[in-house]
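Let me begin by handing over the structure; questions about it come next.
For this depiction, one protein chain was excluded, whereas all remaining protein chains were kept in their positions.
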Amino acid sequence: MLKKIARILWKDILTEFRTREMFSAMFVFALLMVVVFNFAFENAPRDSILQAAPGLLWVAFTFAGILGLNRSNAIERENMSMQALMLAPIDRGAVYLGKMLANFLFMWISELLIIPIFAVLYNYSFTAHFWPFLLILVLGTLGFSAVGTIFSGIAVNTKMRDVMLPILFLPVVVPVVIGAVETSIRVLAGEPLRGMTDWLKILVVFDVIFITVSFLVFEYVLEE
Amino acid sequence: MPDSTPHLELFDIRKNFGLVAALNGVRCSIAHRDVVALFGRNGAGKTTLLKILALLMRPTDGHFQLEGVDARRDAADTRRHIGFISHATYLYSDLTALENLKFFGALYDVPHLEERIAQSLRDVQLWDRRHERVRGFSRGMQQRLSLARTFLHDPSLLLLDEPYTGLDPIASGMLDRLIERFHREGRTVVLTTHNLDLRLPVVNHAVVLEKGLVACDERRSRFASKDFEELFKEHVKERAE
Partner (left out) sequence: MFHKISNLLFFPLILLFPFSLYMVFVYAPEEATMGIIQKIFYYHVSAGWVFMLAFGLVLIGSIGYLVTQRRSWDSFAASSAELGVVFCTISLTTGPLWAKPVWGIWWTWDARLTSTLVEWLIYVAYLMLRAYVPEPTKRANLSAVFGILGALDVPIVYFSIRWWRTQHPAPVMGGGGYLDPQMRVAFFVCLATFTLLYFFLLGLRMKINEAEDEIGSLKRLAGSQA
């Protein structure tokens, strides 16, 4: 099964490598948000902007992620290839995992590219605490893609699919947003990861629960 | 192969969409080597039935057996033996012809995949264009590649949903020959059509669906084209009155 999950992932990487649709949508959108934030906080004291920086980044990642998830679904809709995956002799949960990993990868890479640009524009340094921050980035993004992959599968079946995804997605990922923002603020302020195990646990628990349960129920989303 | 156990046996299959019943208890037995033409008006439940057989849809009630084994018990394994053709091509437009076949071949664990892909690409006359992206293919080429994709894993049961709709003459001739070859090789075919003017001499089993029920189920060694029309008129009219 792992090999087939990897196949689905590789197929998405290959497609994305050629079209760059999902990636460019997410990257450009996140970049725009980072720029617009600057105008929104025009009169805020510089210190408070720096404090809010991790929060701004995660808001940008969240909304960019929604955009990317909508694109990711369009790929499987084009020639109804999602139905082809359903016809294949693999567990529907494996289809979920393959798509989820692909979504995770593209979101994560576009986040990694936004970070240096953010650092330059806001004169903010990530370098001192980069590795723990990277871990949080992985945990948070995994949560987004775990929920986003199954919810975008739900949203494509509704009458207003592009609007439905954020409505379903945003309230449910609240714990990820809180956890990621809290830990990012503290990690970037120099606190060691040891001091925030509760938060890391919440992120891990969220990821594990949503990946496992989605794996189990994904076939009900696909089957008519 | 012992022909005593039917290849496919449907036990009282029902499907409701909400309170609307699409299938009202379909019973049918399909033997090995049958080429079944499933007729019915729009909304008679043909596509619904085919989707249930392809395990794309969950029946509300009832079950069906493949080679005497309940099809949903090991659904993933059942799907290995089924080929399904509908109006969608099921191809990834941004992958090449070769990549598409490699991807699906790997999902089906096709043995000797490389040679098999080479053979099937030659069969559908796309070998020379194997490294081109599907997006640049004409509609007809995409349909041919889609056929190659369906036969790649050597299914023993082929389900076709309105297969002739929208096919160009080349692809449709290719499909005729494929179905005939399939029949010769001893496999089973079920195709739905609303077109009574079906010129497929290998059809040996006609089923007419009407309002979610089997109105007529006939096996003959051979059907002439006009037989379909007669059967259909006889059975569908009766119920309309």
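We just call them A and B in the order they show up, numbering each chain from 1.
Rule of thumb we're sticking to: contacts are C-beta pairs under 8 Å (C-beta built on N, C-alpha and C of every residue); 3 or more make two chains touch, one makes a residue touch a chain.
Quantities reported herein were computed from a predicted structural model and do not represent experimental measurements.
Of the chains on view, those touched by the hidden chain across the whole complex are A, B. Although one chain is not drawn, the whole complex shows that of A:Met1, A:Leu32, A:Leu121 or A:Val217 it is A:Val217 that touches it. Here one chain is not drawn; of A:Leu2, A:Val120 or A:Val174, the residue touching it is A:Val174.
Hidden from this view is one chain, which touches chain A at 147, 150-151, 154, 157-160, 164, 167-168, 170-172, 174-175, 178-179, 182, 198-199, 202, 205-206, 209-210, 213-214, 217, 220-221, 223-224. For chain B, the list of residues touching the undisplayed chain reads 16-20, 58, 60.
In this section, only the chains that are shown with their structure count from here on.
Put simply, the C-alpha centre of chain A and that of chain B have 39 angstrom between them. Of all residues in chain A, those touching chain B in their complex are 3-4, 7, 11, 14-15, 18-19, 75, 78-81, 83-91, 223-224. Residue ranges on chain B touching chain A, taken from their complex, read 51, 54-58, 76-80, 82, 84, 86, 88-95, 99, 103-104, 106-109, 133, 149.
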